[in-house]
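Only a single protein chain was left out; the remaining protein chains are all shown in position.
Let's turn to subunit A:
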Amino acid sequence: MTDEQKLRKTEEAADIRGDVLESILCHVPLIHLLPATHVSKSWNHAVFSSLRHFNKPKPWLLVHAQSSRPPYATTALAYDPRSNLWLRINQNPPIEYVSALRSSNSTLLYMLSLSKFSFSFDPLHLLWHHVDPPLVWRTDPIVVVVGCHVVVAGGACDFEDDPLSVEIYNLDTRRWTTCESMPAILKDSAASTWLSVAANAKKLYAMDQVSGVTYSFDPSSRIWSEPFDLRHDQNIYFSAIGYYGDSLIMVGLLGNSEYVKDVKIWELKGESFEFCKEMGVMPKELVVTLKGEQTNLFSIRISLMGEFLYIYNPGEPEELVVCEIDGEGLRWWRSLKNAAVSDGSRAAKRMVLTCANVGLGDLGKAVGSGKGSFSLVDSGNLQRF
C-alpha cells in the first residue's frame, strides 16, 4: 500500500455513514432525530432512511390528565414505544380547557360547553377546532370523525331532549345537520360512558360495552344499520372495539366483574363480521396488573392505532397493558406505568387517552410552527416485559 493510500485509509478511519450511521440513528429517540435532520444534507437522508429501514416510528399513546375543577389544568404526556420514553407536550399558546376533556375513540379529543364545541384530531392535539355547539345539549356524547364528518351522537339529558339524538358537523361546509336518531335499544346506554366506538374512513361502529349490541352508522347516507352480533363467546361480560386495517378488533372480559376469568382478543372480518378469529389471551399476570388495587374489573378502555393495542382500566389508571398485533396474532405483551399518574400531584384527575401515528414530519411541524415543544419526562424504568 502506498503512503497516499495509507493516508486515505486513516482519514476514512472514523467516517461514519451509510448503514453504520443508520444503525446508530435507530437508537436515537424520534424527538431527538429532529435536530439530526439539520446536521447536514447527508444526515437528513440518513435519518429518513433509518426510519424507513431500521426502526420505524411506532404509534404514540397520548395521555391528557385534567384536574376536575376549573380552570381544568391539564398535563399532556406522550409515550413513544419506539424508544420507550415519555415526553411532556407543551402547547404554545397554552390551550384553554374550558370544560371536561373527553374522547370516545382513539383519535379525537373534544370539549363541550354551552357556547362552544371544541375538538382536535391531529396526532399531537395541537390543532383545535372551535365551532358552535350542537342544537341538543349533551354532556357525554360519542364524538367520532368519519371522513369529513364529525358525528355527535347521544349523551343528552333525557328530560328535555331525545337521548338518542344524532347531529353531524361537516368539516367542509362547516354546517350542522340533524339526522336519524340512534337505535332505540341504545336508549339507556347512548353515551360515551357505555359505548365503545371504532371508525374507519366511511363508517362508525358503536358497541354497547355490557350487552355487546353493535350498530354501524354511515354519515353520508345517515343511516343506522341493523344490529350486529359480534360476541361469539357467551362468557363475555364487557367488551370494547377498535379498528385494525379492514377488521374490527374486540377485547372482551370473560367471567364476571368479581371474578375475571380471562381477557381475550378477537379479530372480526367480513360484511357482517361473521368471521371471528381469536387472536390471543392476556397473560394472567397482566390481568392482575389491570385490576390494580381492586379485586374487581368492571370495565376497560382500549386505544388502538396501527399494530399497537393499549388496554387500561379507567378505575386503576396507574398501569396499562400493551401488546402488538402482527400476522401471527398478538406479541410483546407487557405492562406500562402511566407517567401521568406518577406525576406527583395527588389531586383528582380525569384521564383521557388517545393514540396517534406521530412521524418526524408531525414533530417538525409542531416545533417549526411554534405550536408545540417537548420535554422528556424522567420516569425511570417504565416498561416491563
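In this text, a contact is a pair of C-beta atoms (placed from the backbone, for glycine too) under 8 Å apart; a residue touches a chain by one contact, two chains touch by 3 or more; residues count from 1.
As a convention for this text, contacts and distances are computed from a predicted model.
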Protein that the absent chain corresponds to, by UniProt name, given "Aldehyde dehydrogenase 3 family member B2", "SKP1-like protein", "phosphoglycerate mutase (2,3-diphosphoglycerate-dependent)" or "Serine palmitoyltransferase, long chain base subunit 2b": "SKP1-like protein"
Listed residues A:H32, A:K116 or A:K291, member touching the removed chain: A:H32
Residue in contact with the excluded chain [from A:W43, A:F121, A:Y215 or A:W266]: A:W43
Touch with the omitted chain, as defined above, among A:V20, A:C157, A:I223 or A:V288: A:V20
On subunit A, residues whose C-beta touches the chain left out of the figure: 9, 13-16, 19-20, 23-29, 31-32, 34-36, 38-43, 90, 367-368, 370, 373-376
